[in-house]
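The next block holds one structure in the form of structure tokens; read it before the comments.
As you look at this complex, bear in mind that one protein chain is not there, while each of the others sits in place.
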Amino acid sequence: MGRFLRRRVLAVVPLLLLVTSMVFSLILLLPGDPAVALIGMEDASEEKLAAIRQRMGLDRPLIVQYASWLGRVAQGNLGVSLRTGQPVTEAIRERAPITLGLALAATAFGLLVGMPLAILAARRRGGTMDAAASGLAAFGVAVPNFWLGSMLVLVLALHLRWLPATGYVSPFDSASDALRHMLLPTLTLGASAVAEVTRQLRSSLGETLAADFVRTARAKGLAEGRVVAKHALRPALIPVVTVAGLTISRLVSNTVVVESIFALPGLGRLNLESVLNRDFPMLQGAVLVTVLAVIVVNLLSDLLYGLIDPRIRYG
Amino acid sequence: MGETRIALRRFARRRMALVGAAFLALLIAGALAAPVVSPHDPLRQDLARMLSGPSPAHLLGTDDLGRDVLTRLLYGARLSLGAAGLAVAIATLAGVPIGLVAGYLGGRIDDALMRVIDALQAFPALILAMAIAAALGPGLFNVMVAVGVVYTPRFARLVRGQVLALREEPFVESARAAGASHARVLARHVLPNVMAPIVVQVSIGVAFALLAETALSFLGVGIKPPEPSWGTDVGRGYRFMRLAPWLVFMPGTAILLTALAFNLVGDGIRDAFDPRQSREG
Partner (left out) sequence: MSQPTRAVFAAACLAIVTVLLSGSPAAAQAPKPGGTLRAALRAEVTTFDPHRGASGSDHMYLYPVFDTLVRFDEKLNPKPGLAESWETPDPKTLVLKLRRGVKFHDGTPFNAEAVRFNLTRAQDKTISSMSSELVNVQDVEVVNESTVRLRLRAPDASLILAFTDRAGMMISPTAAQKQGDQFGRAPVGAGEYRMARWQPGSEVRLDRFADYYEPGRPYLDAIVFKIIPDADTRVSALRSGQVDFIMEVPAQDFAGLKGERNLRALEGPTLAYWRVFLNVAKAPLEKKAVREAMNLALDRPTLLKTIIFGLGEVVASPFPAGYWANNPALKPWPYDPARAKAKLAEAGLPNGFTLDMVLEPTPEHVRRAEAIQAQWGAVGIKVDLKPMDLAKGVQSFFRGKELAAANYRWTGRPDPDQSVRAMFHSTGFYNPGGLKVPRVEELMDQAKATYKIEERRRLYQQVAEVVQQEAMDIGIYVASSLEAMTVSVQGYQQNFLGKPVFRGVWLQGK
């Protein structure tokens, strides 16, 4: 187990290097002068622009900028925003928990609804329940999430007034308020999570159910319920872990639309605004943290996977 | 090849998949015939009649500049499906070879390739798409290139996984023993057996690309006005939801149904090739 752990963790290091250089090269991809982006449509003298660029450290060759950025990152210093001067780490520290929380909540929702659906569908392959679940899953994946979000806002927040339409309240300030504000965004994002979970689990549960040892259990005369619960579900935990990990990591990097609709100050919107503002340090920092989150989640689920299934560890 | 026929028959037995396939066939026919079938010019504005509901002259109403919604749906199908197809084509053409090579050769090459793939996959998809689109310039096709690049890892991982499983199969070993080169083995023995999951993924990928186009249009990326595309029209209609809800519903439903159809077809293909189907429990 130790060797497996070490190998997986070590594998992350070159990945990180690769990722950081990709993140840094966003500067190359995005045309546009951050000084101009800062000034906007106003006139500004060349001297002022040059002074801004110098303050931003943009007048040095790219390799030098990359090296110094990397060095600072290694020390935990992600620089300051070109736009507001706020330290990037501070901004991320405030906004990352919101995105992470949302992704976790949506995944939890996905599992809560998706698992029963998958079980129901897997028990009778090809039956109506299966078709319905598969239809629902396809729907959840196919619905544009801003459409779903605005529908939910229209009905639940504006017509019925059950829930607030926008905003974020920290759970530390008021747990009940935080819950109310998070419900609609979670539902919106959760739709695709439900779909993903249902689809993945349905096929793997189906495989398990059809497997030999399940047939043996059935032949032994055990009730169907017990067969499913006791024998099929445990090995099916592996795909659940896999799917949960996949879903969280996918959602973490895809919350921007939901964050825009519900005015949640999360990492997704930070990424978007940084692209639009050409706020390179903020963009690089935010993307780096997002990618790190994904890598960490993948690593954790890999490790968990190895813990559950001994074959993986020694394979 | 007998397997394909068996799979087709199994596919035909699943109602939902059939419905999906029929819908897609109809849609593609309609899109191809758009210039002939459409009642109006998709770009012709009639400002006096903007935001009007369904009427005899305009079966699905008019949009925010008085253009016929039905016509724009048909023309939009061409662009949206074409662009989604392009995105998936890129993802396939890039991802499949990577997956094949990584899975087959294994070892350090596999590690290196997978690391690049991991890095790509970890990137926030929309941001990457925006950055690439910003670099390439405006235009739906440039945006779909970006989406294609973002989607490549799925194919790569999928194919790699399949190849890893197949690598140890006896027929592969015997082909190697008979003296076939790596390339030949890959092309003639491995690839055909991986086709089914690839087809499934293509189907799902088109749905994904369609939705990506919608999201990006919503965020203001990738529009090349005045080209009609479903995503652009949804993004525009969103602003008028209270006044003219059909502007969002029409293209939104089109996207939804098409994505649904692709997913159902994909599910159907997956189930059709799944050997366990024959041992119905």
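Each chain gets a letter, A and B, in the order it is written, and its residues are counted from 1.
The criterion applied here is as follows: a contact is a pair of C-beta atoms (placed from the backbone, for glycine too) under 8 Å apart; a residue touches a chain by one contact, two chains touch by 3 or more.
Given the structure is predicted, the values throughout are model-derived calculations rather than measurements.
From the options B:Ile109, B:Ala187 or B:Leu243, the residue with contact to the unseen chain in the full assembly is B:Leu243.
Taking the complete complex into account, A:Asn277 is the one of A:Thr20, A:Ser134, A:Gln200 or A:Asn277 that touches the chain left out. Checked against the full complex, the one of A:Arg95, A:Arg123, A:Arg199 or A:Arg250 touching the unshown chain is A:Arg95. From the set B:Ala134, B:Leu186 or B:Ile255, the residue in touch with the chain omitted from the display is B:Ala134, counting the whole complex. For chain A, the residues touching the chain absent from view are 31-34, 36-45, 47-48, 51, 81, 83-86, 91, 94-95, 150, 153, 157-158, 161, 164-168, 260-263, 265, 269-270, 273, 276-278.
Although one chain is not displayed, its contacts with chain B can still be listed: residues 43, 45, 47-48, 50, 64-66, 134, 138, 220-221, 223-226, 232, 235-236, 238-243.
Please note the rule applied: only the chains that are shown with their structure count from here on.
One finds 22 Å separating the Cα centroids of chain A and chain B.
The residues of chain A lying in touch with chain B in their complex are 11, 14-15, 18-19, 22, 26, 29-32, 125-126, 131, 134-135, 137-139, 141-147, 150, 154, 199, 203, 206-207, 209-210, 215, 249, 253-254, 256-257, 260, 268, 271-272, 275, 283, 287, 290-291, 294-295, 298. Contact residues of chain B toward chain A in the complex are 13-16, 111, 115-116, 118-127, 130-132, 134-135, 204, 207, 211, 214-215, 218-219, 234, 238, 241, 248, 252, 255-257, 259-260, 263-264, 267, 270, 274, 276-277, 279-281.
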